[in-house]
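In this view, the complex is presented without one of its protein chains, the others remaining in place.
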Amino acid sequence: MTTEVQIQAAPITVPPATGDPGAGAVVTFEGVVRGMENGQPIRALHYEAYEPMAEREMERIAGEIAMEHAVRRMAVIHRIGEVPVGEASIAVRVEAAHRAEAFGFLTTFMDRLKRDVPIWKREVR
Amino acid sequence: MTTEVQIQAAPITVPPATGDPGAGAVVTFEGVVRGMENGQPIRALHYEAYEPMAEREMERIAGEIAMEHAVRRMAVIHRIGEVPVGEASIAVRVEAAHRAEAFGFLTTFMDRLKRDVPIWKREVR
Amino acid sequence: MNEKSCRVLFFGPAREAAGREVMDVPVRPGLTISDLWKTLQADHSDLQSLRGVRLAKNHVYAADHDPVVASDEIAVIPPVSGG
Partner (left out) sequence: MNEKSCRVLFFGPAREAAGREVMDVPVRPGLTISDLWKTLQADHSDLQSLRGVRLAKNHVYAADHDPVVASDEIAVIPPVSGG
């Protein structure tokens, strides 16, 4: 598996798929900042990361999940700093032979990321 | 829920997300033609659709699944005719408040599509 | 299409088995989906070897007992393989 992990302040652009002839399923998840948080309107979310550890954790988690859900390639971009409503705070793209592996990988990755990757958000009103 | 269903011979371009401030999760699935099918190399897959029924079935299935997995918007494009290796035969984009709904909708939609939507493929060697 | 006929469309492997894409079939009072399928199989014996065929009427999957009347569009739908 190829793993690409990136933390950046710039807006996220999802890169095009690689056209790998072995990848029958390409699944992309984008987490977008919503206009309401806990029932209150917000203007943005501000994200802070412990960058070197966050990158390392994302790589470690991806490697662990790949043992159960075989994928060929994964790339994740997490944005930090202020992310306005309607823009993506995270994008994850997974390429796998079959869609079950891609979906399994991606849902598990997001669950683990939200538990273990040292990134914090706060609301900007 | 807004549903957009399209069957086309042209290559698929995944449209950008709408920026809906209520959609916290945008998930896109692309099904790509692989270079091997049943252990044999292929050049392309050729897809044929019973178009009016295929469109109607996709809309019906989407409506049914939305009763269990609430999503705000879904769009599906299925390509017909010859689709070369490495290109997408289908793209489905789902926008939902939360990722669990988007993933649940999308995996169920693909299962149902493969069972009920009148589209057929054959290998081109 | 004759006004006392329904139109039958064949797709995928069913088209090869029937040797055609479309045909008009006369209807009679009381004709059902099940009756029509038996007639088609009798006229095109290659259809008998197809497994998992469903029939649709006017773009909706039909049940065996559904009536078939003139001008209905019937489709012979072998197992699908989209996606």
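Letters are used for the chains, namely A, B and C, taken in the order the chains are written, and counting of residues starts over at 1 for each.
Following the convention adopted for this analysis, a contact is a pair of C-beta atoms (placed from the backbone, for glycine too) under 8 Å apart; a residue touches a chain by one contact, two chains touch by 3 or more.
Bear in mind the structure is a predicted one, so any value in this text is a computation, not a measurement.
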Omitted chain: which shown chains does it touch?
-> A
Among A:A49, A:A70 or A:V124, single out the residue that touches the unshown chain.
-> A:A49
Can you list, in ascending order, the chain A residues touching the missing chain?
-> 31, 47-50, 52-54, 56, 78, 89-90, 110, 113-121
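The working rule: only the chains that are shown with their structure count from here on.
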Can you check how far apart chain A and chain B are, centre to centre, with Cα atoms defining each centre and the answer in Å?
-> 22
Multi-chain contacts in chain B, i.e. residues touching at least two other chains, fall at 31, 110
